[in-house]
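Below is a slice of the complex: some chains, not all, each in place.
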Amino acid sequence: MMTKSDVTAMIRAKKRESGITWAAIAEATGLGEVFVTSACLGMNSLSPEPAGKLVDFLGLPAEAAIVLAEYPTKTFAQTVPTDPCIYRWYEITGVFGEAFKELVQEKFGDGIMSAIDFDMEINRITHEKGDRVEVVMSGKFLPYKSW
Amino acid sequence: MMTKSDVTAMIRAKKRESGITWAAIAEATGLGEVFVTSACLGMNSLSPEPAGKLVDFLGLPAEAAIVLAEYPTKTFAQTVPTDPCIYRWYEITGVFGEAFKELVQEKFGDGIMSAIDFDMEINRITHEKGDRVEVVMSGKFLPYKSW
């Protein structure tokens, strides 16, 4: 039975041999880059239509579209990530997490930023002293309710 | 010897009794909200000038300005944060961390987004289906160099 990690491996192999970028995959499917990349890595599900477009675009077998549309079980490194690129984000959570909580609570009241009703964009910003990575995240505020 | 956590406790006590917000503290010191909040929580150091303004604004003892200007040792929960507001961000790192790495590498080459030459803003975006938390982060891209 074809699994999500089989499909991820197929996509990586296609990318290596063809040079197709994540940006091109995003455009071909009509979705955002972060979302479609995370779905290709097995961390989100695609609706049948963009799943079909992706499979057509990359020339994958039809079953891959079914697999991409299945709901994933999200499994990730449970403690401290080691890759420096991902670790830096973990460090930001540690260093600024409590400041983030203070400010969300000051601006909205007691509650959280949803990680489900959520989107994210990653941009390259040119800068004279060295280009910068810009990340824009937006999540619905969910207030704690009493009952 | 007065410590950073002593100063954090003084600031929290002043905020409770006076109702002063983090936004007002940011304005009084001329710094961004996220940065000044993280410094008040002991995770960053203030330069002497904004440290002095903060101490004047809140009516803290003069030694507090020296402590706020000292370089902190950043200590945070080493594994999985439990507070739901902070956990959601940790979850985002887990779910989208590899997609983030793929896209940074596609847009910039092999390297990382700095967590040191870095800034962040948190905004409330009004939205008809419920307001949203917007987070904008910007960090310098640091390429791996060979030698």
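So that you can tell them apart, the chains are marked A and B in the order they are listed, and the count of residues begins at 1 in each.
Criterion: a contact is a pair of C-beta atoms (placed from the backbone, for glycine too) under 8 Å apart; a residue touches a chain by one contact, two chains touch by 3 or more.
Just so you know, these numbers come straight off a predicted model, no measurement behind them.
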Copy number across the full structure, from 2 displayed chains: 10
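Quick note on the criterion: only the chains that are shown with their structure count from here on.
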Rounded Å distance, chain A centre to chain B centre (Cα mean): 23
For the chain B and chain A complex, residues of the former touching the latter: 21-23, 33-34, 37-38, 41, 43-44, 74, 76-81, 83-86, 88-108, 111-115, 118, 120, 122, 124-125, 127, 129-141
